[in-house]
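Omission of a single protein chain aside, the complex is shown with its protein chains in their original locations.
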Amino acid sequence: MKVFITKDVLDPYKEILDYEKAALPPGKHGGVVSFVGTMRDFNDGQDVRAMNLDYYPGMTEHHIERVCQEAMNEWDVMDCLVAHRVGEMIPTDPIVLVAVWSAHRKDSFDACRYIINYLKESAPFWKCEVTTAGKKHWVEKNSEDPGVAKRVVRKSA
Amino acid sequence: MKVFITKDVLDPYKEILDYEKAALPPGKHGGVVSFVGTMRDFNDGQDVRAMNLDYYPGMTEHHIERVCQEAMNEWDVMDCLVAHRVGEMIPTDPIVLVAVWSAHRKDSFDACRYIINYLKESAPFWKCEVTTAGKKHWVEKNSEDPGVAKRVVRKSA
Amino acid sequence: MDLKVRYFASLRDRMGRSEEKVSIDQGKVTVADLWKKVSNAPLPETILVAVNMEYTDAAHELKSGDEVAFFPPVTGG
Partner (left out) sequence: MDLKVRYFASLRDRMGRSEEKVSIDQGKVTVADLWKKVSNAPLPETILVAVNMEYTDAAHELKSGDEVAFFPPVTGG
């Protein structure tokens, strides 16, 4: 398992390939499910020019690792990788990558979804947006995907 | 939407990036869910040295496109890409890529899973395996993930 | 009636050919009739059939120019 946070531009698919080569035994996993989230140029109806993502160094990584471990305990997963961008970023920049390897794809899908739901809804990150009008404001509520972020392990059929 | 089948080695993440650049408006999608399936070096307890994947040119693409369209009708998805390898391949080769873009990740997960379930269970492909003992045999039954391949659109919670 | 017949996977190996042209002089020709003509046997339930790239069954009535494919159950990608 690898979890890392970076201020540098994220190259998510290179991270997947590099980690797979370094950590996964070749020929044993059936597949990898990944989610790559990119910064949009709008939020709640406003045009967004840039975003600054704040986090709590140490705590953020620690809590993400714990959630990855929960996923690996709950589903039959071989390995998982999480990379998260912080600091200044602009629309179209990749923000987050979650990749999960398993023998059977069902487990990868469920585990990947569980981890990204946590990251998007409950992980210690704070968004500060700069609108195209030049206004800077802290986002107060994450409005995306209400209802799917429950911090509860639930197996889907 | 793009569906293609190739006898060439597949570079799945390059395909995602190239298609995203060519077909997706920048800054509008929130993320992409992908599944990349790779060839394992075992199946049903036997070591596998190589595989030849047969398909029905024309029919196979046509039916995959139809299933992608079903997914795009059922979920709020912006675009999807399917690439499938056929012909001779060896363990660790990528076989299949499904990538689904959407504004909200829930839709991408559901649609991606629907499409890959179809591909793995019902699409017109036939596997011929060569074991390490040199024995060539047509696979008669796809044993992976029984029960999740139902050709029924079902929304998960 | 002129038909194009195709075979895939293990069935191609068994038939010893991947495709052929078949002409049948008969008013009404079903998929079952065609199979009888190419194999001298009734169509087993384990063989799937597609006409013009759509799944169908033994009772399907063919027309001249149809492409008919016979193949074993698919084993996925």
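Letters are used for the chains, namely A, B and C, taken in the order the chains are written, and counting of residues starts over at 1 for each.
Operating definition for what follows: a residue touches a chain if its C-beta (ideal position, glycine included) is under 8 Å from a C-beta of that chain, and two chains touch if they have at least 3 such contacts.
Note that the coordinates shown come from a computational prediction; the quantities given were computed from them, not determined experimentally.
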Chain not shown, its touching partners among those shown: A
In chain A, positions touching the absent partner: 37, 53-56, 58-59, 62-63, 84, 95-96, 119-128, 138-142, 144
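What we mean here is this: only the chains that are shown with their structure count from here on.
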Inter-centroid spacing, chain C versus chain B (mean Cα positions, whole Å): 27
Whole-Å separation of chain centres (CA-atom averages), chain A against chain B: 23
Computed distance of Cα centres, chain C from chain A, in Å: 50
Residues of chain A engaged with two or more neighbouring chains: none
